[in-house]
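One protein chain omitted, others in place.
Chain lettering (A and B) follows the sequence in which the chains are written, and residue indices restart at 1 in each chain.
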Amino acid sequence: MTIDWWTLGLQTVNLLILIWILARYLFRPVARIIAERQAATHAALDEARAAREEAEAARATAKTETAEIARIRAELLSRAQEDAKHERAHLLETARAEAEKARAETRAELARLREAQKEMVAEEAGALAADIAGRLVGRLPDTVKIDGFMDGLVGAVSELPEATRTGIGAAGPVSLRAARALTGDERTVLETRLADLLGRTVTLEIEEAPELIAGLELDARHAIVRNHFRADLDRIKSELANHD
Amino acid sequence: MTDNLVPIVSILSAALAVGFGAIGPALGEGRAVAAAMDAIARQPEAAGTLSRTLFVGLAMIETMAIYTLVIALLVLFANPFV
Partner (left out) sequence: MDSPLTLETLFNIGPVPISAPVVVSWVIILALGLFAWLATRRLSLTPSKTQTVLELLATTVDGQIRDTMNRDPAPFRALIGTIFLFVLVANWTSLIPAVEPPTAHLETDAALALVVFVATIAYGIANRGIKGYLATFAEPSWVMIPLNLVEQITRTFSLIVRLFGNVMSGVFVVGIVLSLAGLFVPIPLMALDLLTGAVQAYIFAVLATVFIGAAAGETSGDAPSEKENKPS
């Protein structure tokens, strides 16, 4: 077995040359272009990723904006509801107040009406009482209308204060209202009794006043001495009216 | 006869070398192919990888037979005793 050493050496050199050529002209450019494409792909991927991130960021912004809008809306809504509630409460309050006022007014009106009615009733009762009294007195003898009250009148005059009493009949005749025209006897009796009481002569100026029903009314200068049914009835009526 | 003894023995030994040297790789290749067929039957989706590996393995096994062939050729053509 022989080995051709020249051929071996030449083939080795050939192989080295081929390795250099292929490395220079084949593998290095191909590897470079592959790396370039990879870089380009990576760049594109990065770009796409960046774009996606941007889009996501925009979406997030939009979402936050939407949330903000929703929040504002909710706030507005709640505020409007609050306002409406306030308004309603206010309206209710006003209505209630108005109703209250109207009721109070009505009540006042009612009270007034009732008062008026009562007054009217009292009036009617007074009138009825006067009527009744008048009729009752009418059944009695006429003297009763005066005689029974003469003592009362004199008593009332005697109870007047001194200053007032001295003023009676000092300047002219004393006006006296009576339920009926006094007879001459009665007039003198009254004049004498008053003169006894006052210590001086008194002339009476009689005025007939049937509305007194029965009794006398002496008009002193500063005081009126009432002693008749009408006054009594009036007093009773006013007491009744004031009672409730 | 004695002059021809070395060529005769050389030829005989070359034939013997190739003949016996082929037995082992043949058995080995048979086993390898059987195993590969079994594996492909079990996993048909791996047939590509299996057959590629099988070819390489067969070539490696075949190399053993090739060695004996080289020995035989050496004996026949480059016999140092001729």
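Things to note:
One rule holds for everything that comes next: a contact is a pair of C-beta atoms (placed from the backbone, for glycine too) under 8 Å apart; a residue touches a chain by one contact, two chains touch by 3 or more.
The shown structure was predicted, so the numbers you read here are calculated from the model rather than taken from an experiment.
Screening A:L22, A:A97 or A:L110 against the full complex identifies A:L22 as the residue touching the chain left out. Checked against the full complex, the candidates A:N14, A:T106, A:T143 or A:S238 give a single residue touching the omitted chain, namely A:N14.
Residue positions on subunit B in contact with the hidden chain: 55-56, 59-60, 62-63, 66-67, 69-70, 73-74, 77-78, in rising order.
Taking the whole complex into account, subunit A touches the unshown chain at residues 1-4, 6-12, 14-19, 21-23, 25-34, 36-37, 40.
The definition used in the following text is that only the chains that are shown with their structure count from here on.
We define each chain's centre as the mean of its Cα atoms; on that basis subunit A and subunit B are separated by 123 Å.
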